[in-house]
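Only one protein chain is missing from this complex, and each of the others stays in its spot.
We call the chains A and B, going by the order they appear; numbering starts again at 1 in every chain.
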Amino acid sequence: MEDKDKTKEELIEEIKVIKARLTNLQDLENKYKNTELDLKKTKEELEIEAWGLAKTNEAIKYLYKELDKKNKELQTLDKLKTDFINTTSHELRTPLTTIREAISQVLDGIHGQTTPEQREFLSICLEDVDRLKRLVSDILDISKIEAGRFKLIKEQVDIVSLAKVAIASFYPKVKSMGLGLRENFCSQAAMAYVDKDSIIRVFANLIGNALKFTDKGYIEISVVDKPTDIECSVSDTGRGISEEDIPQVFGKFQQFGNTEMAKEKGTGLGLSIAKSIIELHQGDIWVESNLNKGTTFTFTLPKYTEEKQKETDIPGV
Amino acid sequence: MGKKILLVDDNSVDLLIIKRHLSHAGYNEIVSASGADEGIKKAELERPDLIILDTLLPGSSGFEICQTIREKYNQTNPKIIIMTGSVDAVDAVKARKVGADDYCAKTSDCVPLLAAIKKLI
Partner (left out) sequence: MPKKILVVDDEPNMLRLIAVRLKVNNYDVITASDGLYAVKKAHEEKPDLIILDIKIPVGGGIGVFENLRMTTDTMLIPIIFITAHPSEEIRRRVLEMGAEDFIAKPFDADELLAKVRKALGEDIEKDQAQQSK
């Protein structure tokens, strides 16, 4: 009797154990299924990542090739710009030389006598040929400046010496106009790191401009040594510029005031070129004027230091 | 080939270049949109076989449009390609996740784009 009961209890126990084990196994099976799902998800994500990486690599390779291609195109366009400027220069200058020389020769009597009236009209031609010459030169310079192709050859130079060169070329004209010429130069050397020809040109443009609008009095050129800059100015006792004209003074093709009175018609580009040259040298230029009292154009050039030389040695800029 | 393609790109020059290359390759039914809303509207109206989306669009992105289209319509049609013109916007994984069928670089010769199109339609 006892054996049977004992065995029954044992059996119940054993069933409990088996049930527990079954539950365990089911849990494990679920965990396994979940893990399998997780693995599947991870595998899918990894596949997407792998696909992504491959696509990214491919895209980057293509985009770099594209960048290279665009760079080459830019270089070609750049060269075309320079070639255009050079070709136009040649094409415009050649006929101008021929025209000028032919007229000159007839005027000089080389090809037979000429009447005063003929000479008068030929002189008119010559004047405008010269004006065209200056215009072509100025336009080409402006094209070069705007295309970033205006090359500056910088060297250490005493600005006073450059001013003197410009003044010398205008001296006869100033004297013939009966005007005074004053110089106000600092006592020691005013050294700056500049392109000589360009700065002489700036002085020349400013002096030429002053002469155009001054009938009496004088023109004064000064070069002053300031703490960080060399400050240069060209003043005149001329007609002056009205307040409303001042903002456009450095604009292109600006001829302001009464230009019929000017003895030699300008190109309207001189001041614009002067401004561009000064800006290319990291300087400033401005004008102060009073109607009928006179005008002063002032520009600054940074003083020469070793650091400045290294800083500004950028080709074509 | 008779397949209709919808192009969504806000750069008019790029659109012109791509249209030209596509028509040279024989795909003549091309419609275009320059913004996200226009793109989604045209996707519904025109029922194209393939939609090409630029990654960068004003106020939105190719990814957003792709996601919207996949949610609204169909998970498999139309086919969608997302293309990028800038290495900054490279995100191929994101493209796959929003349901695009392919992802490629936008180049001026359209070579990668045409290869991707060929595989899909």
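In this section, a residue touches a chain if its C-beta (ideal position, glycine included) is under 8 Å from a C-beta of that chain, and two chains touch if they have at least 3 such contacts.
No experiment lies behind these values; they were computed from the predicted model shown.
Asks: Give the labels of the shown chains that the missing chain contacts, considering the complete complex.
Replies: Missing chain, whole complex, touching shown chains: A.
Asks: Can you tell me which of A:K65, A:K81, A:R119 or A:K133 touches the chain that was removed from the display?
Replies: A:K133
Asks: Given that one chain is not shown, which residue among A:T97, A:Q156, A:N184 or A:T305 touches it?
Replies: Result: among the candidates, A:T97 touches the missing chain.
Asks: Touching the absent chain: which residues on subunit A qualify?
Replies: 86, 89-90, 93-94, 96-98, 100-102, 104-105, 108, 110-111, 133, 151, 153
In the analysis below, only the chains that are shown with their structure count from here on.
Asks: Starting from the mean Cα coordinates of subunit A and subunit B, work out the distance between those two points in Å.
Replies: Using C-alpha averages as centres, the distance is 40 Å.
Asks: Using the touch definition from the top, list the residues of subunit B that touch subunit A in their complex.
Replies: Result: residues 84-87, 90-97, 102-105, 107-108, 111-112 of subunit B touch subunit A.
Asks: So in the complex, the part of subunit A that touches subunit B is made up of which residues?
Replies: Subunit A residues touching subunit B: 48-49, 51-56, 58-66, 69-70.
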